[in-house]
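Shown here: the complex without one of its protein chains, the others still in place.
Let's look at chain A:
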Amino acid sequence: MTVAIVDYGSGNLHSAAKAFERAARESGHDQPILVTSDPDVVRAADRVVLPGVGAFADCRRGLEAVTGMVEALEETVRRRGRPFLGICVGMQLMAERGREYEVVDGLGWIPGEVDRITPADPSLKIPHMGWNTLNALAPHPLLDGIATGPDGLHAYFVHSYHLKTADPGDLVAQVDYGGPVTAIVADGTAAGTQFHPEKSQRLGLALIANFLRWAP
């Protein structure tokens, strides 16, 4: 059993790897966490994580620059159904396209586009930066045992864009920031969080542990 965290020059891989190692140890689902840019390691992995920090187009180009990686993700996640977790821009890349600075195609796993957050209250600051509670729209194994709603645990967000799903069935959780903002999406064995579980203390480690035991 291995977890591959995809290294394509984007994202805080050190923090992500350490959080996955900790969650693996503490949840009793201890398994090697491999930070890798090798498509064959991704193909051989039982679970795949795609982090991402920065602009959508930059991340997309970074992923494209790793020869064979997009193909390896398609094969491992979409055809062979290995559990997948996209984080922040890694989650946004699951969309059909992004509109940050320029229009760029995503992986197209989740129908919809990545567009700017536009809070109804103009005094709300962009980026949406800080802690927010999750509003669960549908049950999902990633949220097992995690308190959601206004009195629930908090997740750490830092972003100006979000994935607007075309199919409401792909939307697992939102947060309120002058209107609904996408927090968790899922389609089949592929899921993604706009927030950073590796930076979300208790909620984050619990969600990562859920991902490590998720058997879709």
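Following the convention adopted for this analysis, a residue touches a chain if its C-beta (ideal position, glycine included) is under 8 Å from a C-beta of that chain, and two chains touch if they have at least 3 such contacts; residues count from 1.
Here, contacts and distances are computed from a predicted model.
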Taking the list "Cytochrome c biogenesis protein ResB", "Phenylacetic acid degradation protein", "Imidazole glycerol phosphate synthase subunit HisF" or "Xanthine dehydrogenase YagS FAD-binding subunit", the UniProt entry for the undisplayed chain gives the protein name "Imidazole glycerol phosphate synthase subunit HisF"
Among the options A:G130, A:G169, A:G188 or A:P216, the absent chain makes contact with A:G130
Among A:A55, A:M91 or A:V185, residue touching the chain not depicted: A:A55
In the complete complex, the non-displayed chain touches which residues of chain A? 12, 14-15, 18-19, 22, 53-55, 58, 123-133, 150, 153-154, 156, 158-160, 175-177, 196, 198-205
